[in-house]
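Removed: one protein chain of the complex. Kept in place: all other protein chains.
Each chain gets a letter, A and B, in the order it is written, and its residues are counted from 1.
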Amino acid sequence: MTSADYLPILILILIAAPFAGIAILLPSVLGPKNPNRMKQEAIESGMIPFADARRRFPVQYYMVAVLFIIFDIEVIFLFPWAVSLNQLKIFGLIEMGVFLGILLIGYLYVWKKGAFEWE
Amino acid sequence: MSIVLLSILKSLALIILLLTGFAYLTYYERKLLARFHVRRGPNRAGPFGLLQPIADAVKAIFKEEIVPGHVDKLIYIVAPALSLIPALVIFAVIPIAPDLRLGGFTLQFHVADINVGLLYLAAIASVATYGIILGGWSSNNNYALLGSLRTAAQMISYELPFGLLLAAIILTTNIGREAGTLSLIEILNQPRPWWLWLWLWLAFPMFFITMLAESNRSPFDLPETENELIAGFQVEYGGIKFALFFMAEYISMITGSAIMATLFFGGWRGPFADPGTWYGPIVGFGWFFLKVVALLFVYIWVRASVPRIRYDQLLQFCWKVLTPLSIGYLVLTALIVVFVG
Partner (left out) sequence: MSLPTLDFSLILPELVVLITALLVLIADLLWPRAASRGREQAPAVLALAGLILAGLLTLLAGEWSGATLQGMLVADALARYLNLVVLLAAALGLLLSWSYLPHFSTQRSEYYALYLLAVAGMLFLGKSIELITLFVSLEILSIALYVLTGFHRGQLAGGEAALKYFLLGAFSSGFLLYGAALFYAATGATRLADIAAQNAGGFYMLAGLALFLVGLGFKLAVAPFHMWAPDAYQGAPTPVTAFMSVGTKAAALVALFRVVQAAGSVPVGVWATALAFLSLLTMTLGNLAALRQSSLKRMLAYSSIAHAGYLLVGVVAGTAAGFDAVLFYLFAYAFMNIGAFAIASLLERPGFYAVQDAGIHAADGLFGRRPWLAVAMAMFMLSLAGIPPLAGFFGKLYLFAAAVESGWAWLAVAGVLNSVISAYYYLRVVVGMFMAEPSASAHLRLPLPASATLAVALTALGTLLFGLLATPWFQGISR
């Protein structure tokens, strides 16, 4: 396995990207142009927009993001382990048990602390 | 033939296939939904409304391009592309038919065979989140921001059970071999004992739920919620840019079905899909197509039957039910692999 295996993927990206780019540019050539003030405004269900959206948002989203980072790294560690479990056998089970165990304590902790509750 | 030229041809074919698939998936969905509602669905453009997707595409292209004054222009314009490109690219590692051998030449029906195929799936699937969150953020609209945040939180939350189940599936590839594999092509080439199929199908409902959430489909279409967020992150988008987001969602549905068909139902495998014969690829693709269409039917069926769930329920279901279940499944699979396999 070499990096040449990834060449087709690069080619696919290089073909897909211009396709998306052209699709985005096409209407500016083909479509009509009648801009007016009302079209330029933010949509707020017909109300006059009163504030822009650069503002604070609920902290729970951060919480989800932080938890995701922790557990996603766990998943990434699981992948190589899963591929080679046949060689690691019991040793692999124990090692991953320790690793998962520590993470599960953290999981239990955030659960009991109510990090998953959403008001 | 040089690998570059072959790859270019395959890539073009794949993109055309996916776009056609997308176009007729919208038709398929509208027809099916109409049937569920006891309506007729699109039937004006062409026979049985078959030209409807083309009419839609033409309409999208000829729409006026509106870039509202309050948006962050560059990101606003790039975001739909960022959302679509991963959806197109992710398909690269999925085999859609058995190899075709003509004389000394072998044609493989997948764009790339990389040894980390499943990791690639997981990686590219997460990149798709960027397009959505950037689109929502750059729109500078409260609804859009909220919608994109919801999407991001939902997608990354459901990525955990997705990843855990994927790890469990990788574990099962250890059975009967020296080591496991991450390549979808090898997974298909390796025979599985009957009890393993049953064990895998146990995980299928969970996996299907994560795929629903990953592609923001009903009942997990919280990002869009027409009636509270007026279409969420897409609210400031119109015309072709909206269509690109739409495309990304539908193509990710197709991709999701293809992944599930490959991992749980044997992909192109079926009677008469024999590798190496002249008819093998045709029959194999037929099986693959049927499986994907059947799974897509389930997607739409769910949309027509299940009400949308509340956002707190959505995240709690992921973190409190799905994640523990998939960890449990993973642990049991590991035990099976070590002690039975």
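In the analysis below, a contact is a pair of C-beta atoms (placed from the backbone, for glycine too) under 8 Å apart; a residue touches a chain by one contact, two chains touch by 3 or more.
Only a predicted model underlies this, so the values are computations on that prediction, with no experimental measurement involved.
A.B. asks: Which shown chains does the hidden chain touch?
C.D. replies: The chain that is not shown is in contact with A.
A.B. asks: Based on the whole complex, identify which of A:Ile9, A:Ala23, A:Leu67 or A:Leu88 touches the chain you can't see.
C.D. replies: That would be A:Leu88, which touches the missing chain.
A.B. asks: Need a quick check: the contact residues on chain A for the chain that isn't drawn.
C.D. replies: Interface residues of chain A facing the absent chain: 84, 87-88, 91, 102, 105, 108-109, 112-113.
FYI, only the chains that are shown with their structure count from here on.
A.B. asks: Enumerate the contact residues on chain A facing chain B in the complex.
C.D. replies: Chain A reaches chain B through residues 1, 4-9, 11-13, 15-17, 19-21, 23-24, 26-28, 30-35, 39-45, 49, 51-54, 57, 60-61, 64-65, 67-68, 71-72, 75-76, 78-79, 81-87, 89-90, 92-93, 96, 100, 104, 107, 111, 116-119.
A.B. asks: Provide the residue numbers of chain B that touch chain A in the complex, in ascending order.
C.D. replies: It comes out as residues 3-4, 7-8, 10-12, 14-15, 60-66, 68-70, 77, 80-81, 84-85, 88-89, 92, 111-115, 118-120, 122, 137, 139-146, 149, 152-153, 156-157, 159-160, 163-164, 166-168, 170-171, 173-174, 177-182, 230, 235-236, 239-241, 243-244, 311-312, 315-316, 319-320, 323, 327, 330-331, 334-335, 337-338, 341.
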